[in-house]
Structure formats: structure tokens, C-alpha cells
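In this view, the complex is presented without one of its protein chains, the others remaining in place.
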Amino acid sequence: MSPAMAEADFPLEERSSPWRDAWRRFDRNRAAVVSACIVAAIILASLAGPWLVRLYNGFEYDTLGLDNRLANPSLLHPFGTDTLGRDLLSRALYGCRISLMVGFVSTLISLVIGVSYGSVAGYFGGRLDEIMMRTVDIFYALPDILLVVILMALFDRSLGLLFLALGATSWLTTARIVRGQVLSLKHEQFVDAARCAGVSDTGIILRHLLPNTIGPIIVYATLTIPSIILGEAFLSFLGLGVPPPASSLGVLASEGAEAISVHPVLLIAPGVLMAIMLMSMNFLGDGVRDALDPRGGRNL
Amino acid sequence: MTPLLSVRDLRVTFPSARGPSRVVQDVSFEVAEGEALGIVGESGSGKSITSLALLGMVPKPGAVSGDIFFEGRDVGSLGEKDLRAIRGSKLSMIFQDPMTSLNPFLPVWVQIAEVTREHLGHSRAGARDHAVHMLETVGIPDARSRATEYPHQFSGGMRQRVMIAISLACKPKLLIADEPTTALDVTIQAQILDLLRERRRDSQAALILITHDLGIIAENADRVIVMYAGRVMESAPVADLFRNPRNPYTRALLRCIPEAGRRDGPLFQIPGQPPDVSALPENQCPFAERCPEVVDRCRREHPPLHAAGENHWSRCWVR
Partner (left out) sequence: MNGRIPRRAVLGLGPMALASCTRREPYFGTSTPPRSQTLIYELAGEPGTLDPAASFGGSEWDVFPALYEPLLSQHPESMEPAAGLATHYQMDAGKTEITFFLRGHRAPTGSKLFGAPGQSEAPLWSDGQPVTADDVVCSWQRSLDPVYGYSPTLYPVANAREINEGKAKPETLGAVADGPFTLRVTLKAPTAHFFKLATLAVLAPVPRHAVEKHGTSWTRPGLMPSCGPFVLHEWKPYERIVLRKNPRYHAASRVHLDEIHLLPVADGATGMKLYKADDVYTMHGRAVPPLWIPALRGRKDFYTTPAYRSFFYCFNTTKPPFDNVLLRYAFQMATDTQAVARFLDGGQTPARTIIPLLGGYPGVHSLSVEAGGRVWDVLSHDPPAARELLRMAKAEGLAVDFTFPGRTRSKEIAEILQAQWQANLGVRVNLTMVESSVWVQIAALLSYRGIIEAGAGAEYADPTGIFDLFTTRIDGSGWVDPGFEQLLEAANAEFDTTVRMRKLAACEERLLRAMPALPLFFDSHCYLEKPFVGGMTRNLLGAPQFKTGWIDTNWRPQ
């Protein structure tokens, strides 16, 4: 009997990959899809928006208009102008860009730290794991915003330091999640099989264990980004956020707060934009988590 | 000619509440190049642990002693790095349940490519092509498009073919197959075994076939060792074993095989249970409690292996 002969066995139900399943689940969740569209729209607007505004009325985000300060929304300036006559719409969209950049880069840093830390602790286990996780527990007890404030106040304020400070204070939960996943997976048969096939520890971690943790990592990342953006806004109110001249939504909001009795649009525009962005991101994160729910994700 | 694999006095001991548990004791055998060795026994006989010991993968807290020489090198003295170089490339293993032994989240070609990239240094594209080729050689139809599919998109037999592809990808000298067809349908079993035989013929790879099924041994092995409670009870060329089984345990096993065509009468079962290896006394034959031909001496002294024919050994006081 040639092995190449087709097998005459029972009809096989076409079961697709876990990723396709997850996508279908996500697709069915209306709120998540809408949120995803909003987030995508905001990202697009923050990237292309200032350029489009320039085409529309000639104002860049830092073009002064000293003859037309604190103007109300009008056809020329859809959001009005600020204390130096700069177009508020352009500034608000640019602010989104900066806030998003802070959110993404810091989250990336926190992911890199958290994933490496958690996977090493979970895979090697034993004393190393204990020491590493006790350290995490100690760090958990420290108030993270306070740490960031201290870091920003001690050293020269720069964008890079802000990324590091925010990223370095949010990797803890990622580390715990990844460690948990790695712990539960490292005794699976396919891990043994891979080891029997001579795959190195790094290879096992990277190819067999981590890809299975991507689900929770993605969920956590989509929820970390808005919390970092909010954290940066809080820092900006303390004067410790993104250093000038870059202005995030937080910086715009704190400038707007000073002018609240005189020209509330300065606060309302960035505030509302930030609220919409954060809300959609949170909904999106929820939707992703529901879609990647491990109970339905693994097919054994 | 030096044998490809030479195992001498292999012992694997696990600590237990009642003292050390000798899961594998005094096991010795040899495998020549291209040869197929069958290891037969019930569950708990220590056959799987033996194969793990060959790969240096006995889980802690197990302690391994004895000599294992593969290609003339002492496996027991090798460091982890050298062991990893051997595993999967010179020596590879096919597991019993391909569903749990394959990573459900990776496409099958990735799982083949992983091994070739690790050991043969293939590039990504090269490894992918090689993987498709391997899938073709193991008889997966439409290999190029199926290569990107996930393990659960394959039927049981197909999955096992994938496992075989993985194990053969680096052209190993020795294949260890641990119950490769137990989880499969009878018809598929035959196909898989045929496949193995063909691929071995092409690549001249030796095989250690671990199973509890004597029928499979009959068709696929050159030599057989029969294990019970971690010890070798009988070792012989396959034809010899079936024609002239010298060990009561082997004889009992043979009686368990239902005769084709006979429909009357109950199936024979060896009375009793396989022993708890941690509680086995040192100074008696492990099969003594269940042996139909037991004599007094069996309970007082542990029998050594004695020659029972050409290349035929048996561990029994009753000749």
C-alpha cells in the first residue's frame, strides 16, 4: 500500500487556526469593531491631519497668528486659535500624534522588558524564578506615578527619558502574565518534543512558548497604551511631561486649563479628543481580550 | 564493526517515598547501523524511560547510570550543548500522540523548518522548501499548500506523517519510535509502518521501535528485547522470539495475541498487575508473582540473563 495513497478515513471537519477563530469572534463584537475604527481614524488623523489642515488654511501646528488670538471656532479655524493664534485643530491633532507616540513607544519598552523578564523567570523556574518574582512584588509596592515624577525631576527632561520612565514602571504586570503562561506551557508535550529535537532554550522560548502568550500580551498592550497616555497627561499637568516644544494632548490640556475662564475651547478640544481616544482604546482592548479568550482559543 | 548504539547496564532510578525506585535496571542492548530493534513490554516496563535516557532527557530527579555509546561517543558524559547537537539531527524521536507533540499554534512547515534551521543552518526560504519536500516524501498530498496549515487541520494519520517528517528531516542515524501507531486506526497503522520502512530503506537509518504490540514487532523489527519491570527479560532475533520464546513472560505475551479467525473463548490475560517498581524486592524475579511457571528459586534469587540460543538471551531460572 503506497503511503502516497489518499487516506480513506472519516470526513474531516475543516477547523481553522485559532487566529481565524479569534478574528471571527472579534468581528461579531460590534462595539469592538466600532472602537477599532475610531482608533484607526484617530491614528490616521494624527498622522495626516496637520498636513491636511495646512492644505486647508495654511496653518502648521506651530504657525503663529498673533493678530488673531483666542479666536472662537470659525470656518477658517474649525477649533479656533490659542493664546498665540495657532490653529487649535492642527495642534490638537499633532498633540494626538505625540500622545500616541508616547503610548506606543513606552508600551513597547514595557513589553520588551516584561516579556523577557517573565519568560526567563517562568522557563528556568526554581530559585531564579523566585528571586525574580519577589523583585517584581517589591516593585509592585512602589507607587509608579511617584517613581516617574521622581525620575523626571532628577534627570534632564527629554523625550527618551520619558519613554523609559513610563515604560519602566509598567512592565510588571506583563512579566507576571508572561511568566504564568510560560509556566503553564513549559510542561506540554510539544515542548518536550522540541527539546528532544535539539531545539535550544532560546528557540523554545521564542518559537513555542511566547507565540502562545501573544494573546494576553496583545490584550495587555491595548490596555496599557491608554493608561500610559493618561499618565503622561497627568505628568504634563505637573509640568513634567513631554518637554517643550513637543506638545502632547496633556500639555495642551494643561495650557487649556489655565485659560479655562477666558477661552474654554482650549481645554475642551484636547480634553474631548483625549477622552474619545482613551475610551475607544479601552473598548478595543476589551474586544481583543474577549476575542482571544484562551478557553476558546486552543484546540486540543 | 562497532555498533551504532551500545547500551550497557543502563540504570535509571527515581527517588520515592519508599526508597529508590529502579525504573530501569541493568538494561543492555546494541543497535547496528540500519538495524531495527524492537522493545516490547507493558506500560510501566520502563521502555519509554530507556528511550529518554538515550537522548539524555530523563526528567529530574531521575538519576541515570551505565554506559550509552552512540557512534562511539559516551552520551552520559556529554554536556547539554553537545547533546542538543545530537538530538533531532543524529538521533530523533517519534512520539506516541502527534496531537500533543505538535505545537498547535505553529504551521507544520515551521515545525519541520525549526529542526533543519537549528541543525543544518537552512535559511528561511530554504527550510520552507525542504519542509515541503519532506511532507511530500511522507506522503502528504498537495504538500505545498498543506504545509502552511495547522496540526488540527490534519487527521490523526496525517499528523503522524508530519511527525515522521520532522524526525527524518535531518537524516538521523537512529530513529526512536515510541508507540508510533498506538493512537491510530488499524488501517492507518499499517500505512505508517510501511512509510517508516520505506524511508528507512532510503536513508539507512536504524530504528528502535517501542511498543506493547507484538504483532507490530513481528513485521517491523530485526531484533527484539522484552522488558518487564525495568529489566530485560528476553532478547532475541525476531523470528527466533516468535518461534522459540524461552521466557515465560514472552510466552504469556504471545498467548495474549488473539488468533486470527478464532472467535470462540475469552481473550487470554496475564493474571495480576505489573508490579510497583518502587516496592520490588531485590532478590527475586520481577515476574515471580504472576508467572505460571514459577518455582521456588524464582522467589529467592534474581535470575541473570543466560544464553538460550544464537544471539538469544533469557532471564529465567526455568529454562
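Per-chain numbering from 1; labels A and B assigned in written order.
Here, a residue touches a chain if its C-beta (ideal position, glycine included) is under 8 Å from a C-beta of that chain, and two chains touch if they have at least 3 such contacts.
All values reported here derive from a predicted model rather than from experimental measurement.
A.B. asks: Of the chains that are displayed, which are in contact with the missing one across the whole complex?
C.D. replies: Contacts of the omitted chain with visible chains: A.
A.B. asks: Would you mind spotting which of A:162, A:265 or A:284 touches the chain that isn't drawn?
C.D. replies: Considering the complete complex, A:265 is the one touching the chain left out.
A.B. asks: What is the set of chain A residues that contact the non-displayed chain in the whole complex?
C.D. replies: These residues of chain A touch the chain that is not shown: 57-60, 62-72, 74, 76, 83-84, 239, 243-245, 258-259, 261-265.
Just so we're on the same page, only the chains that are shown with their structure count from here on.
A.B. asks: Where the centres are mean C-alpha positions, what is the separation of chain A from chain B, in Å?
C.D. replies: The separation of the two C-alpha centroids amounts to 50 Å.
A.B. asks: For chain B, which residues are in contact with chain A within the complex?
C.D. replies: By the definition above, chain B touches chain A via 55, 57, 83-89, 92-93, 95, 97, 99-106, 110, 114-115, 118-119, 138-139, 141, 150, 152-158, 161, 166-167, 185, 187-188, 190-192, 194-195, 198.
A.B. asks: Give every residue of chain A touching chain B within the complex, in rising order.
C.D. replies: Touching chain B from chain A are residues 1-10, 12, 14-18, 188-190, 192-200, 203, 207-208, 211-212, 298-300.
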